[in-house]
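Written out below as structure tokens is the structure these notes cover.
In this view, the complex is presented without one of its protein chains, the others remaining in place.
Moving on, here comes subunit A:
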Amino acid sequence: MRKHSVKSAAIVGASLLVLAACGSNKTEGGGTTGGSCDTSKGTLTVGVVAPLSGNLSALGVGIKQSAELAVDEANKKCTVKGYKLTVSAQDDEANPAKGAQAATKLSTDPNVVGVVGTLNSSVAQTVQPILRDKKIPQVSPANTNPSLTRGNDFLTAPKRQFDNYFRVCTTDDLQGPYAANYLVEKAGKKKIAIVTDGKTYGEGLAAELSKQVTKKGGTIVGSEKVGEKDTDFSGVIAKIKALGPEAVYYGGEYPVAGPLSKQMKDAGLDVPLMGGDGIFDGKYIELGGKEGDLATSVGAPTESLATAKAFVDAYKAKFGKEDYAAYGAFSYDAANAIIGALAKTVDGAAWDESKRDAMLTNVGAYAGSGATGEVKFDQYGDSTNKVLTVYQVTSAKWKDVQTGTFTG
């Protein structure tokens, strides 16, 4: 009997692992009443798929609320004739399997006209095909992995992957090299150690950075992986410390990067940590990000853009706080691209599923001026806006140090 209980305990332990992977699904409605517009034809829905709970929820909630703001404004301005718009926000918990569930839920609703999301490139990989099968346009405010639009050979033989997928931010094949140029040329760091979390986004970004570092005469002294749920990085740090790097580049997101930076310093490896848009959040500093750490992010700093001022003011008026986070302005633009295309598609007529093809064409042809600047898509669905910014932690805040585009 005793023996059995240890065995069954092990089995139960394994099922506990599975249990922990399951969380709860939360659905939240959004949008307010349409005011004095004609909404006689009913309600259409803009879907949002983003991590609304979990470690990355600061970014996900910014995406959701910014999309709600865009929908609210459209309702007030009667942008889509005869219809009231709402937001249906689904939590993907930054988990590809949850993302697939969320996408399936949205895709079975005939009134969903488009989806804003996802945050994570890895989640986008499962969401893309589900929405494509229903011809629902997906506009991502934050996916930066280049293969999502151009396939695995994105540099040599780009090929459009999903005709329903668009994004308003730039990609890691520009972000990585842009960061590499800054590290090697501006900051003068020649010996770089790489740490990634092994996910689509982090791996891709670090690979692009590595190529450019080597091209500019720097060396990648070592490359390590950490688990997404890891908390103690002393092993990894001791390993890279022995290689004597002048900077550490982390491919992944802030919940790991913040503690990693702190533990590096504690272990006597006091060199700057640099990361991509995934670590560019105030939470990074709270969790241990140290002075002098660097991050690149897509677009120009939201606060400094004249075009973003209206967005920031309206966001603050609606939500009382400026917690739109790194992708808020992009999400607002993504939602507006869907709304703009929808207005053109419906144009006084009634929405039905036969209009999905026209809707896709109209999203692809959308051109507007948004919070992040010009919003337009190229033949692959990528944004034509390629601006990137380098930020540095200065007095416990992210401060922009360089804005531009990657030029080689």
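Going forward, a contact is a pair of C-beta atoms (placed from the backbone, for glycine too) under 8 Å apart; a residue touches a chain by one contact, two chains touch by 3 or more; residues count from 1.
Keep this in mind: contacts and distances are computed from a predicted model.
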item	value
Chain not present in the shown complex, as UniProt names it (candidates "Amino acid/amide ABC transporter membrane protein 1, HAAT family", "NADH-quinone oxidoreductase subunit M", "Cytochrome b" or "Electron transfer flavoprotein subunit beta")	"Amino acid/amide ABC transporter membrane protein 1, HAAT family"
Identified contact with the non-displayed chain, of A:198, A:348 or A:368	A:198
Candidates A:136, A:209 or A:287 - the one touching the absent chain	A:287
Which residue of A:76, A:191 or A:225 touches the chain not shown here	A:225
Residue, one of A:37, A:58 or A:213, that touches the chain absent here	A:58
Contact set of subunit A toward the excluded chain (per top definition)	1-6, 8-9, 12-13, 15-17, 19-20, 24, 53-58, 198, 224-227, 229, 231-232, 234-236, 238-239, 241-242, 255, 258-259, 262-263, 266-268, 283, 286-288
